[in-house]
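With one protein chain withheld, the remaining protein chains of the complex are depicted in position.
Right, subunit A next:
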Amino acid sequence: MNESSPSKSPPKSENKLFTLKKWNAVAMWAWDVECDTCAICRVHLMEACLRCQSDSKAEDCVVVWGECNHSFHNCCMSLWVKQNNRCPLCQQDWTVQRIGQ
């Protein structure tokens, strides 16, 4: 089966056949979250919460992480903590770990 193979010709390793000149890559970003839905408004975290959608402030609707590593829309959470300063998912006291940007 291999009679026709070109294996006998010496590899031209000294001269590479292909060299990369230019690369236009495409990448996609998303929030680095465990659960991709906001447990408060039940909207996907990559999308603005309904309130921001209707106020067309979708740009500013970012995600917040607590020390417990749970994440929510920042605006949903800031309304939530006014009533109850605990994480809605694990009931631990809520402390902000970081805010997305």
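The criterion applied here is as follows: a contact is a pair of C-beta atoms (placed from the backbone, for glycine too) under 8 Å apart; a residue touches a chain by one contact, two chains touch by 3 or more; residues count from 1.
Methods note: contacts and distances are computed from a predicted model.
Asks: Missing chain, UniProt name, options "NEDD8-activating enzyme E1 catalytic subunit", "DNA excision repair protein ERCC-8", "Cullin family profile domain-containing protein" or "Late endosomal/lysosomal adaptor and MAPK and MTOR activator 5": which is it?
Replies: "Cullin family profile domain-containing protein"
Asks: Pick from A:Asp32, A:Glu67 or A:Asp93: which residue touches the chain that isn't shown?
Replies: Residue touching the absent chain, from the options given: A:Asp32.
Asks: List the subunit A residues touching the unshown chain?
Replies: For subunit A, the residues touching the absent chain are 3-9, 11-13, 15-32, 42, 44, 46-47, 53, 56, 58, 62-63, 65, 98-101.
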